[in-house]
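With one protein chain removed, the remaining protein chains of the complex are shown where they sit.
Letters A and B mark the chains in the order given here, with residues in each chain numbered from 1 onward.
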Amino acid sequence: MIRTEKLEVRTKGENDIINITQKVDSILQKLGAKEGIANLFLQSTTSALTIIEYEEGLLTDFPRTLERLAPKNAPYEHEKAWGDGNAHSHMRSSLIGVSMTVPVIDGRLALGQWQSIVLTEFDVRPRKRTVIVQFVSSSSTE
Amino acid sequence: MIRTEKLEVRTKGENDIINITQKVDSILQKLGAKEGIANLFLQSTTSALTIIEYEEGLLTDFPRTLERLAPKNAPYEHEKAWGDGNAHSHMRSSLIGVSMTVPVIDGRLALGQWQSIVLTEFDVRPRKRTVIVQFVSSSSTE
Partner (left out) sequence: MIRTEKLEVRTKGENDIINITQKVDSILQKLGAKEGIANLFLQSTTSALTIIEYEEGLLTDFPRTLERLAPKNAPYEHEKAWGDGNAHSHMRSSLIGVSMTVPVIDGRLALGQWQSIVLTEFDVRPRKRTVIVQFVSSSSTE
């Protein structure tokens, strides 16, 4: 059995890191999820999904680390062609990824104690993002 | 219900970035996919799967970004032992990853407007790659 829902998330722009754990959990509860897999997929090329301990220091450190990997002001061919200032955002999205599969046990996301699922905005302006949330469960009496 | 297919992809060597979106979509249509999840898995340690906007500038920028992360000419123990010139290719593959799960809705990959699924070749010579494509759907009347 597979159920598909959409989660809309509004971001404030670059380096906004939004904890979506509870919203995903709410969708699973609405679907009556018990045991299965939650597949999360972000429909974007300038933001990403990852897992992090949602702690203030790390929320500052993570964008700084990404600045080392794909600096905002490095020379990018995409920027020369389009001038929209977000080539680094594309790089970061392709590095981190937009797809994630999380176990569901006893109706809840089976996350570790410190794990939060986050949407990290890399684009340079506020965006409205769509995360597709799918729940796969056993087909029988569950 | 789970169906498993294989997609063979020939690459031209280092930094060849191949858009496999339409080929995966064709497999899903052949399988009669409606709603479910497409699991993609690349059987390789020197190439990777990711999602990117398939735009000429970004296709140049992405390899340059990876050169910053795992430079071709950095000293690598793997290179000292084997001398096959692709230690950086291994690093890049392990960083980006080879596994991805994409929602399928109404028989199509539920990608965002600008998202393309790509196989990025990091190895230093042309290779023949295998992507395993699995489709998981509800078991009933579908």
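Simple rule for what comes next: a contact is a pair of C-beta atoms (placed from the backbone, for glycine too) under 8 Å apart; a residue touches a chain by one contact, two chains touch by 3 or more.
Nothing here was measured: the structure is a model prediction, and the numbers come from that model.
Screening A:9, A:102 or A:131 against the full complex identifies A:102 as the residue touching the chain left out. Contact with the omitted chain, checked across A:7, A:69 or A:124, is made by A:69. Contact residues of chain B toward the unshown chain are 1-2, 4, 39, 41-45, 69-70, 76-82, 87, 90-91, 93-95, 97-101, 130, 132, 134, 136, 139. Touch with the hidden chain on the side of chain A covers residues 35-37, 50-53, 55-58, 60-62, 65, 68-69, 95-97, 100-103, 105, 110-115, 136-140.
Definition applied: only the chains that are shown with their structure count from here on.
Superposition angle, chain A onto chain B, using Cα atoms only: 120 degrees, a multiple of 5 between 0 and 180. Chain A and chain B have centres, each the mean of its CA atoms, that are 19 Å apart.
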